[in-house]
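These notes concern the structure reproduced below.
Of the protein chains in this complex, all but one are displayed in their positions.
Labels for the chains are A, B and C, by order of writing; each one numbers its residues from 1.
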Amino acid sequence: MSQKNRISGGQIDRTKTLNFTFDGKRYTGHPGDTLASALLANGVRLMGRSFKYHRPRGVLTAGSEEPNALVELRSGARQEPNTRATTTELFDGLTAKSQNRLGSLRFDAMAINDRFSNFLTAGFYYKTFMWPKAFWEKLYEPIIRKAAGLGSLSLKDDPDVYDKGFLHCDMLIIGAGPAGLVAALTAGRSGARVILADEDFRMGGRINSETFVIGGTSGADWAVTAIAELGSLPNVRIMPRTTVIGAFDHGIYGAVERVGDHLATSETGKPRQILWRIYSKHTVLAAGATERPIAFDNNDRPGIMLASAMRTYANRFGVAADKRVAIFTNNDDGHRTAADLHAKGVKIAAVVDIRPDVPRSLDYEVLHGEVVDTKGRLGLTFAEVKLGDGSIRTLECGALGVSGGWNPNVHLTCHQRGRPTWNETLAAFVPGGTLPPGMVVAGAANGDMSTHRALQGGAQAAQTVLDLEGPLPDLPQAEDAPINVTPFWYVEGASRAWLDQQNDVTVKDVKLSHQEGFRSVEHLKRYTTLGMATDQGKTSNMGGLAIMAELAGKTIPEVGTTMFRPPYTPTAIGVFAGRHRGKDFHPTRLTPSHKWAEERGAVFVEVGNWLRAQWFPRAGETHWRQSVDREVLATRASVGVCDVTTLGKVDVQGRDAAAFLNMIYCNGFGKLAVGKTRYGLMLREDGIAMDDGTAGRLAEDHFVVTTTTANALPVYRHMEFVRQCLAPDMDVQLISTTEAWAQYAVAGPNARKLLEKIVDVDISNDAFPFMACSNITICDGLRARLFRISFSGELAYEIAVPTAYGDALMRKIMEAGAEFDVTPYGTEALGVMRIEKGHAAGNELNGTTTAANLGIGRMVSGLKDSIGKVLSQRAGLNAEGDLRQVGIKPVNPADPVPAGAHLMKATGPVDAAHDQGYVTSACYSPTLGHAIALGFLKDGSARLGERMRLVSPLTGVNVDVEIVSAHFIDPDGERLRA
Amino acid sequence: MRYSGFQVIKQALTGHKGWTPAWRDPEPQSHYDIIIIGGGGHGLATAYYLAKEYGQKRIAVLEKGWIGGGNVGRNTTIIRSNYLLDGNEPFYEFSLKLWEGLEQDFNYNAMISQRGILNLIHSDAQRDAFIRRGNAMLLGGADAEMLTTAQIKARYPYLNTKDARFPIKGGLAQHRGGTVRHDAVVWGYARGADSRGVDIIQNCEVTGFRQESGRVVGVETSRGYIGAGKIGCAVAGSSSRLMSKVDMRLPMESHVLQAFVSEGLKPVMPGVVTFGAGHFYCSQSDKGGLVFGGDLDGYNSYAQRGNLPVVEDVCEGGMAIFPAFARARLLRMWGGVMDMSMDGSPIIDRTPIGGLYFNGGWCYGGFKATPASGFCFAHLLARDEPHPTATAYRFDRFETGHMIDEKGMGNQPNLH
Amino acid sequence: MHNLTTLTALGGADARVDVFDHITIAENDGLALASVAARMGQEAACQAHLRTLLGAVPEVGRAVLHDPEAGFWMGPDQWMVGAPRATHEMLADQLKDHFGETASITEQSGAWVCFDVTGPAMPDMSERLCNIPIREMAAGDVRRSVIHQLGCFVIRRDAPDHIRILGPRASAQTLHHALITAAQSTA
Partner (left out) sequence: MIIDHPLLGPRDSAEFTYMGDAKLIDRPDPDAATAARDFYDYAYLRDNPAGWHDELWFHEQGDRSWLVVTRNTITHEIRQVRLARDVARARGRST
């Protein structure tokens, strides 16, 4: 296939040919092309369909503001919908498909919508589809949903990887056009740490698209020289293909570097894109300007594009939009396109200028008038011009360049509190209000439209923000021509003139919106969807505003502007996630016995970020219950061992350590003897239980506090709050030591016998009674900590050693316990045993329970102040008949008593109004041979023995239960004191 | 004018010349029986129900900007009634029932779409909690269903069950949950209220209250003094600011919540899904955009914008369950200012000042509550007693210890 | 003397080394660690002890790279002291003797995994890992920062291409994986 519209010149590498396909058809292009430029070179004008009316569309722009030429790029799992052909760098083997069509791009069956466009005006759907009521969801909405949307996701897992990172610099320069390059040179030469980012793959910005001369050489060559110098400076980082997407608080910028999007496939291990968080002391925004169109009837046909885009295709890519083109402009810049294309041998049908005193040309015809309509079903064939004298003239042309003036790219100035101000000369908004701190704006983004002023602005910006002494550097000579724009937004017509080409919002829609009272800018936007397409209204918002202003009899700045919000251009969700995908979503925490547990075939479960052994299946066990029941029974019969390293541990030292614990625990710790451990309940200041655990006193001035696994972090934070903010002069030092110690529970009647084989000290009942604790040594001299505490209700110890020895200790325990058939148990058996014993845990401490609910209200010491004490006394938390923790067992031993089920009276209604309580934790008790549960029941402690109905309509349970003590085994605690 | 398919056709054939403004743009009168401060969803709904259900006359809604400019136009459009606690569930179920008949009631297509909401489960403890909640919903007359992973997978085949860090162990579904076109709710209530005589006064900021012997008698506004028999405040994130004008400190903080939408995509999400092991929830709009959100930015803020860490956090959550969304592009992010209360539940109550009523503390659950909030606030304003479904939403519940704390986070507003 | 053997944080018998073109990531299993927190009112005395131990008191955000004991600032009136485990297995006890009643000493040897990252691509790799201005940091600068959601200390060592990372030991594998992927992604 020949590149029939390829013309001379341009910054492409004609020595290499790249093959690509669009809608299955093969084409060729060259390195340096975009998909759009290559398609245009091949004479392809039709590239997409619009959102609502499915109108045929071609490129409007040559940049990231493109609303029309959106394609599904690549295929399979890498399919990428809504990709702008205008910014897609061509690579060999590229495949793209057109989207949002039913049938082929040329014969889209959904184009029928265009025939009914008169019924599908702005907001029509709010007024209908309401009857019959059921039809919205059954009929209308499914049709609308199917028709809506643009491209499709593959719905396969994206095989590419994404990365994130952080950069720090003195000056971030956004945009590598003339202003940005000079700013970078000025700052870079001063030694400042500079980052120069540009969304394009070729640095230079607009000058790559122009024939301007800078300092005696072509603008594009000047840019190459400037980049080369910057590249030689070690303090300057040049980042092409990098879009700064947002200006966040305090000089933090988000930027996306497209590392692999221009490659057929990314290198192995290398990311497709990187999200950079750039921390910059100063920022120069040199993001340039975007040309805006003029609306006229049928201004959306393929071939109609911005005049500057037409120039870009010709000058940068060596592509003529067509053999015969026309221009429609309200300013001098539009004439440049005609001159440049004419110089490249393209036939200029005419330049149509709305201004009566139009600049003349010897090379082509210049008409004073307006384009009033166009023809051509799938691409432009004729433009109809109404001349100044009222006569109509038809121009034959395959492309029409439209220039309505330029809008500075102020977006990033508005991401915080900046509100742009109106500039009469440019008829455009320029940066204004409160810019993000540290930001200055230079070049066209600041409304400085000539190359000379851009160069000057860039140098000045760098000097100002870096506080550099001396005069501005010598700047190369460059053009300094004004644009001379006469504001002109749309041509009155009888048909439809598009403002937002992607969302199909026309001048008429804006007028209707005004007629129906949707007159604020935000109402207009929301009612018509103007500016809400993937281009975020970069080429359409101004037209809408201008028409609203005209209808309201106000000026444009009085009408206002809509908010510009990040991201500057749409950004892959994947890159915001970076590496945090799959198993890497969150870190994994492994206990010291993890490797050992793996060897034993443990089944692991996620507990927060921890992986804990859930149970240890043995050969022949086919159901988890078999393993868990065995582990429980073996522990209760002889001895079991469980890794409890995950419990939070906080080292509390200092002369005031005991006083400090008195403050954070509702029960007293002041009189706890050295060598003793005590159960403690922490309340939040609002009087609700926060966490529970134990604190062991290793020395007069040294405690070890344990927290639940889940609350380790918030409890530590809370303790630091109390220490630093409430008791700033207590002599107490805190440090979290959760991971410093490997800790194992050894439980069961033979626990002592087992441990006696390991420890170096006397742990007889007299020497080391229930709730004792001590620093000891084990195995002939390894330092360790021993606590005689029990979660299972058995004679039990928790033994801790420095983490690196954890694996060895576990193996030692297993070896020493072999004669007792020591059984490792996991979190399930742990849970079963604590339910059997009636210990509250996370399911009970759910953030709404009080000490009273837990049946330990008397623990809240009245003798001392503690966090939460005062508010725990509120009436609402101490009401008659309040919830109390109880045990629940089925009347029929075969019945389940599932967690989450609700308690109802044995007889009477079963509904929310008669709810009596609920089950918090449940299990099958192998010890008792039936299901058991803990729960909260209204006035529970007075209802032991009551028959009740336990219902879980969600899971189909409805059984008779009996309320019992929560202590299913050993209620008097004989075993644990044995 | 009544909206209908017939009307749409008629207007299309007559050049759309007959469409009239959806609501009037009246000058404020000198006195109203009832003034509602706040032209958001709740304020407009209150005015609508005051006029329609409670027969009140001479009502005005004062809005400092343009109606619907606050959270009702900034949320992720989800409706549901999957609440646990006694004080909440009946109210939210009442709200869902009102949604179910709303479009016909106010003659506006708000695209109420009960495509279902699904809360994913990732741990046994979470399943226990969700079973308790699902049962509370069923016992309270709402709908709920426990789904297995396989059932969920059938509906969302691209859900990550391959290498998820926190495996999906099922989900609690409420099939009557879904989404609504949020702006249409504003416009529907506004049009419905306006047609019943309510004055909707935009660009009218309340700058102070005038009181006489312990009772409010009117408001000072940017458009002059306006007298009132009763005044109801429904200003969400601006509640503390407004009530400070009568020296009230509120049990709430204002926090920014971000929301996100992707580019338009062909349908992939049938309903609403929430991730249970991270901060992410998502649905797909009728236009094709994936609408998603997550957690608060976490610090007090009156700025309607957030920062990058939460954007990343939300997208990480999204990727954790939907790795197939990686190449979808985030199109727009924005923020709303949430009136985060001290227990995560709202307040609809009288204030200590005569004639002054308050509605706020909606946290980030205000949108789904819009109809019931309006209805109950109207009830309170008209009858001077709480609506039966909103009796728990009292100011004094914190002092008496009757908090309604669904999440169990206590007096830490940014954790609700 | 006991005969219990240790595992490295990555779970091996020996420390692991991963070599890439421009980066080497070496697990460092030879460190004993203990934190030192000055007692209220004993701050000056505690610092005096630190000075005799390390030759200087580590300033805020700084390390004193001294032999055999080295130390860095962790927080107000709090420092981490490290030494070769081979000679200082009982570091916490040794420090208790040294500091007496002037400080609270907490054994930290088991709490951390340590990686030494060296090579010319170290700054590029750091930029993918954590939010520290690596190119501005001088030898002896210490930053507590977040790597893949894990709170870590990053210590810039004497050699210009060398950083030492202390991370939470239970997440050693996650941290190692993050380092490896960053190295592959960068190098």
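Here is the rule we go by: contacts are C-beta pairs under 8 Å (C-beta built on N, C-alpha and C of every residue); 3 or more make two chains touch, one makes a residue touch a chain.
None of the values given here were measured: they were computed from a predicted structure.
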> Shown chains touched by the missing chain?
Replying inline: A, B, C
> Which listed residue, B:N88, B:Q114 or B:N307, touches the chain dropped from view?
Replying inline: B:N307
> Out of B:S195, B:T221 or B:N411, which touches the unshown chain?
Replying inline: B:N411
> Thinking of the whole complex, not just what is shown, which of A:E685, A:D807 or A:D970 touches the missing chain?
Replying inline: A:E685
> Considering the whole complex, which of A:G76, A:G216 or A:P728 touches the chain not shown?
Replying inline: A:P728
>> In the complete complex, the non-displayed chain touches which residues of subunit B?
In response: 238, 240-241, 244, 249-254, 298-303, 307, 309, 342, 398-399, 411-414
> Residues of subunit C in contact with the chain that isn't shown?
Replying inline: 60-61, 73-76, 78, 131, 144-146, 151
>> Considering the whole complex, not just the chains shown, which residues of subunit A touch the missing one?
In response: 248-252, 279, 416-417, 434, 437, 685-686, 713, 717, 720-721, 724-729, 865, 869-871, 873-874
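Throughout what follows, only the chains that are shown with their structure count from here on.
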> At what distance in angstrom does the C-alpha mean of subunit C lie from that of subunit B?
Replying inline: 49
> What whole-number Å value describes the gap between the mean CA coordinates of subunit A and subunit C?
Replying inline: 32
>> Counting only residues that touch at least two other chains, what does the list for subunit C look like?
In response: none
>> Quick check on the complex: what are the subunit B residues that touch subunit A?
In response: 3-5, 7-9, 12-13, 16, 19-23, 25, 65-66, 68-69, 73, 86, 89-90, 101, 103-104, 107-115, 122-125, 127-136, 138-141, 144-146, 157-158, 160, 162-167, 181, 183-184, 187-188, 202, 262-268, 278, 284, 286-288, 303, 305, 307-308, 311-312, 314-316, 318-320, 323-334, 397, 399-403, 405, 407-411
> Residues of subunit C touching subunit A in their complex?
Replying inline: 1-9, 11, 35, 37-41, 78, 90, 104, 106-112, 127-133, 135-136, 148-150, 168-175, 177-178, 181-182, 184-185
> Mind pulling up the subunit A residues that touch subunit C in the complex?
Replying inline: 161, 163-168, 193, 269-271, 274, 277, 279, 579-580, 584, 586-592, 594-595, 609-610, 645, 651, 653-656, 701-702, 729-733, 735, 737-742, 777-783, 801-809, 812
